[in-house]
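Taken from a larger complex, these chains appear in their original positions, while the remainder are omitted.
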């Protein structure tokens, strides 16, 4: 038994896989969000899909097609960013969980690729669990921060903020180099006000380009290292989650 | 100027395209829905994407990444079908319209690939227009019925119901033949109750396989004919819509 | 046992009827909508009530008083049209279904008299059935199109659009001739844009009078023929619905 891609598979095979296997389902949740002049709008989706694919391979799980949109309110000042409201993000994940439960799935694992989705996906996961619809969790790239610390050579723009700089550019060089524009690499280190991080803020007043750091340090090898570590970190977190699922 | 794929393009290029061109945006809205044992769950999405791509080429429009999920309540009895509630479908389209308006788009054209999305997308389009958020319309494959009448050689299962039979199988043979399983082609002609079509009904009691008609008559050429006619039918409908848009 | 009018009957008799009979309940759902200068605003309600009364006679069913308002957004540009939002239409039908279930009814049959109510009533019926509140369906005048084709002598303004023309005027001549103003009969054949029918549109820009066709061909006999055929068409659709109801 191996990973099954829901998009390209008939229902009869998906039904067999759900019935015979562990019943785990992976949903990559991305965003259509600005990532500077050198990375595509689909960067967050591409990353979430890549992590979810690798997890599905390791877990023999069902892989769902991605959600290409997320809550990217902070980046609304950059045209081309297309955002969902947080309530819509929550509803999508809850609806999918409800539908999967009816299909015989045992658990939903959301691989979240966008910071703005954290809160609405937390709300969705809480509802799916608290109302006993389906065991669910949302992964926010566990293990990534540690891996970044190992390979990063440029300074970050703000603690915990990896956006269109060395980290994300490295990941895209590893995944979709044909969509990266190295000739446009340009560092930007914005000045933030003292209340940055304590309240919702639009980002475009701080960074005209949408870059927060220095993409020129990026390499595909760094990206691959970060992705691999994120997969391992995710599997570590998932071990107890899966062990704690109710038996069939 | 030519079609721009939002997924793989940086925001700066999308912003330029929206500012310089006609400001038209295409959103393929699909579904993850059973299509018998021989077609993949992503059939509706694949079809909507194909039509949207061709329209974007003809209109020099911005092409958004697809929504892979729709309201497929009728097919909920086939495991693997993953459905959104109608309210969520509506919210997705309204949120995207609102976000596009802020990005400088002039109109949203939804290419709908799933019967169950018709009502919730109608609601979304009405709200987008009535509340003057963004001019919008949802295309339900204008021109397809006429093209089907020209090429179909097998009997339909019910008027207006093309599901996993000659028509949809032909389309997928034209688009993604590697995901079609000809060895599983098997006709099914269900008996319907007299009130079929007058109220919401689950489909699995009528057709165990999920097929409604005969896929064995399908050919890629028929599929290509139907797709091409649908694109022309859509362009005919869009002509007056685009002509009636407020000027910049 | 015979039809019972809920409006004019004490609860004790209604309770007996629901307990002793088939437990069928009919709700006419109308609209307060412009119908040109020669037909009253209550035309849709009058028609739905007439069909529902005849069905109640044939089915020994409980007849509820009508809803006089519907979703008539398209006609909002004609003063005097009073519209409910689609959400309110849905809520009314769901609330009534829920209440009837508690009263011991076996099924709710909505007789819909207004095009704009189709979507919100479909949503209501789906909810009533899917949440197992009460078996329900909404009838959109089955059999009427065929009967119209038999008697119509004037050209229609657009396919499927019978509004304040020969058809509706004939029906009102059969039902409430005292509210018809023949001296005001005036044909109007609007020009429609190519995307008419593909997106929500206000109607008043196309027809200043609100007429879509030619009322001067109307006769009471035609109206009576159409009504009688609609009742028979409805009964045909209802046969399987009623046969499929769970036994008491």
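Each chain carries a letter (A, B and C) given by its place in the written order, and its residues are counted from 1.
Assume a contact is a pair of C-beta atoms (placed from the backbone, for glycine too) under 8 Å apart; a residue touches a chain by one contact, two chains touch by 3 or more.
A quick note: this is a predicted structure, and the numbers were derived from the prediction, not measured.
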(request) Fill in the total copies of the single sequence across the complete complex, 3 being in place. (result) 6
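Simple rule for what comes next: only the chains that are shown with their structure count from here on.
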(request) Name the shape of the chain contact graph, picking from line, ring, star, complete and other. (result) line
(message) Validating interface symmetry: for the copies chain B and chain C, is the fraction of residue numbers used by both over half? Same or different.
(response) same
(message) Measuring centre to centre with CA averages, how many angstrom lie between chain A and chain C?
(response) 49
(request) Quick one: report the Å distance separating chain B from chain C, using the average Cα coordinate of each chain. (result) 31
(request) Mark out which residues of chain A touch at least two other chains, giving numbers and ranges. (result) none
(message) Under the definition above, what is the set of chain A residues touching chain B in their complex?
(response) 6-12, 14-15, 18-19, 32, 34-42, 45, 64-69, 76, 78-85, 87-88, 91-92, 95-96, 99-100, 102-104, 176, 179, 181, 184, 210
(message) Give the list of chain B residues in touch with chain C in this complex.
(response) 73, 86, 119, 122-123, 125-126, 129-130, 136-140, 142, 193-195, 198-200, 236-241, 244
